[in-house]
Each structure stands twice: as C-alpha cells, then as structure tokens.
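With one protein chain held back, the other chains of the complex are shown just where they sit.
For chain A:
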Amino acid sequence: MTLSRRGFLGRSAAGLSAVAAGSVLAGCSSGSAPEGTVVSKPVDGKLNVTWWSHNNPSFVTANTTMIKRFEAENPGIHIVYQYFPYDVLARKLQAAYRARNVADIQQMFGTWVTEYAVNQLLDEVPSSLSGSEPTSRFWPAAVGAYTHRGKLYGVPHEYNLENGGILYNPKLARKAGITEPPATWADLVEAGERLTRIDSKGRADQVGYAFTGNDSITFTFLSMILQLGGDFWADDGVHVDFHSPQARKAWIDETELVTKHKVDNTTWYTGDPYTMFFRGRAAMAHQGPWVVASGRADFPKFTDLAYIAEPPYAGDTLKFAAESGWGEVVNAKADPKVREAAWKFVGFMARPDNARIWNLTSATVPALKELQDDKQMLAKAPYLKVPFGVLPHGRWVGRVHDRDEFWTYIHDAFVSVELHRQDPVTAIAEAEKQINLMIDEKIGP
C-alpha cells in the first residue's frame, strides 16, 4: 500500500511543515481529532457562518489563521469552524448533503466537487470572485474540477501537483559517480540504473528511482502521453483511450523502467517511495512538492535532500495532468445572507496576501496565478522554485468519475506487466476496458 497525498492527509499525526513551524505557527497548536473537533461555537449577535474541513494539522492551523485575520477585518461575521478526519469528512459530506444539515462552507478536495456541482448542491461563485474567466485568476489544473458547464462552483486554494519534481539524494549520487542531477529522460534512466543496488538474493538494497507508488505510476503515464502529443481521453471526452500510438509507447517505456532498466520494483519494499527516500534507501523518488515539508518533519535528521526538476520525457516541456486540490465551496441551500458572508470569507482567503500565508502554512502550491514565483514564498520555501517552473504546463486531468478505481486499474496493469502476468499491450487494454466500464456504470443509462 502506498501513500498518496490524499492518503497522507488522512494521517492525523502528519507533521507540520518546516516552513510553517518556523513562521506562522508560533503559538498555535492543533492535535488530531478523534471524529470531529469543534473549534468555535456560534456567537449571539453576529452572523454565524459554519465551516467544515479535514483535520490535517497544518491545514487546520492555516484555516484558523485565516479565521482570525478575517474576523479582525469583519467583526460582524463569526466563522464557526469544525474539522474531521479525512475519511470521515468525505463520508460526512455525502450524508450531510443528503440530510440537508451541512455546513455553509466546506473545504473540499477538487475531485469531489464536480459530483456535488452536477447535482446542483453548490452555490455558483460570484463573478466578483471568479473574474471574467476562472482561469484568468487560477491555474486551469487547479480550477478544472470546480467548473461545471463553464460555471465555477468553488475556489481552489492549491495546485495539487504530483509531477514536476523529484526527490534527489546528492550524497548517494556522488558515491555512484554522478555529479549533476539528471537533465534529460535518458539521464534519469541511466542514473536510476546506476543508483540501484541489488543484493545477492536479487533484492534491491537501494532503489535508483522510486516511482511505483499508486499516484506516480498513473501521473507519470498520463504525463508521458501528453508529452508525446497524444491524449488519454477518447474523442467523446468521456471515456479513456489507451490505444493511441502515444499511449502505447508511453506505457511500454514506463513499464520498461522496471522490467528492463530495473530502477524500481513494486515488491522490493512495502513502504512508500518517499519514506524509502528519507530512510536513505532510494536515491531518487518521484513525488509532489508536498512531500518535502512532510519528509523534513517526519525525518528531521535526514539532510541529503534536493528537490530537482523532473526532466521531460519527450519534447522540451514537462506537460502533465493534475487533479484539482483543496478549496472552498458554499452550500447552495444556505441562507442568502449567510451565503454572501461565506463568499466574503472565501474571497478573503483567495486574496494574494492571505493565500500566501495559507499556502505556506499548509505547505501547498498556490492555485492563484499571481503567486507564481512569489519572492516571499520562495524565501521561506525555496523548494517551491521547481514546482513554480512547471505550473503553466499542467492541465486538469478531467472527470475521472471514480478516482480510486481509475488509478487502481492503471496501477494493477503496471504490476501485472512487472510480474510478467500480462504483456504491456494486453494489460493496458484491460485497464482501459475496466475504466470505461466504470465510467459507463457511473453515468448510468
């Protein structure tokens, strides 16, 4: 089992980012919540607006910081804040919308939003907030899942990246005679081969390029297709198409990383690629920038860390697909006055000065275009330089319907090739068939 960023958020003991710890967090503390934690209660004489979020400590700290700042500017409005474990929140939202007792504002993961928007449960973002075009203020990848039929139903706060950066251990590289980080795909494969050490029993003592986590396999595959000039969506825009020449080439090249080049193996270790890296057992690991802060917090003694740019697989730009990350939505059935106040708060959070604090505290990449290459952010989180460089090349992954099933089918196809249970073409054709069946079932007759 590997840990995705979403899964990571489920860990209540997740460490606070090093950046946040050094700056905004002073004096603030937040523990994990068993089922749900009430941070504040309604106040008589004020307009009370309720807000639910998940319980990742750094997110909670960022959120409570926003509340304090907002209430100082808007004394007539009180944000009644409550947070829940990730899994509980996901289920609670479904049940609460069904029972019509949901909070006025909710922090939702982008991929969830479309389903709620389609069923007309969310309030449309006021044009004063969204701008003339949602993509004029926010990156297309960040805002994609918040959009339905050209209308915006929530405000994203982060650009949920899994591509673009690689954890790199310069010490292990130097030991293997590699002086410069890989600049091309060929360099990356060669470095991965040289940095993999296999013991006499045929197992890896050290992995050269750890990328076989559930998220990385899928995101790398989709990115490779896009870089070859292809697309993973069929002409109807609803189903996937992995039969294109680009998809086939991408898939064969990706699976050969383990079958031919042996830079990683899904059965050599049971941990997550990033923990393997921070334990010094992986020289490079494909992972989003969120992992830098988490790794530093979880492995404070580990210092052999660089976060380098992921070299393009084809062409000269790293095109990739990304999910939309966390952001705020407002309940369409809330009282009009409350809705107005709710959007005021969401708009306040999306203001660049506040978004900067929120992103730094939560160790996330900003969804606001305006904060790209922001000097203040780079001063406090220099590792953001790499992701900032790729933000314009990302696009929204599209409506995958069932995110977990979609990713699992591709992951399982990869493992079946690695274990020589299926040839690459058969495996990816099977994954395509299953994903399309899943989509058909979700759409219904």
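Definition applied: a contact is a pair of C-beta atoms (placed from the backbone, for glycine too) under 8 Å apart; a residue touches a chain by one contact, two chains touch by 3 or more; residues count from 1.
Rule of thumb we're sticking to: contacts and distances are computed from a predicted model.
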| item | value |
| --- | --- |
| Record-based protein name (UniProt) of the chain missing from this complex, from "Cytochrome P450", "Amidohydrolase", "ABC-type sugar transport system permease subunit" or "ABC transporter" | "ABC-type sugar transport system permease subunit" |
| Option from A:51, A:70 or A:97 whose C-beta touches the chain left out | A:97 |
| Listed residues A:116, A:326, A:345 or A:396, member touching the removed chain | A:116 |
| Sole contact to the chain not displayed, among A:370, A:404 or A:423 | A:404 |
| Absent chain, residues of chain A that touch it | 1, 91, 94-95, 97-98, 115-116, 119, 121, 201-203, 266-270, 281, 402, 404-405, 412, 415-416, 419, 421, 434, 437, 441, 444-445 |
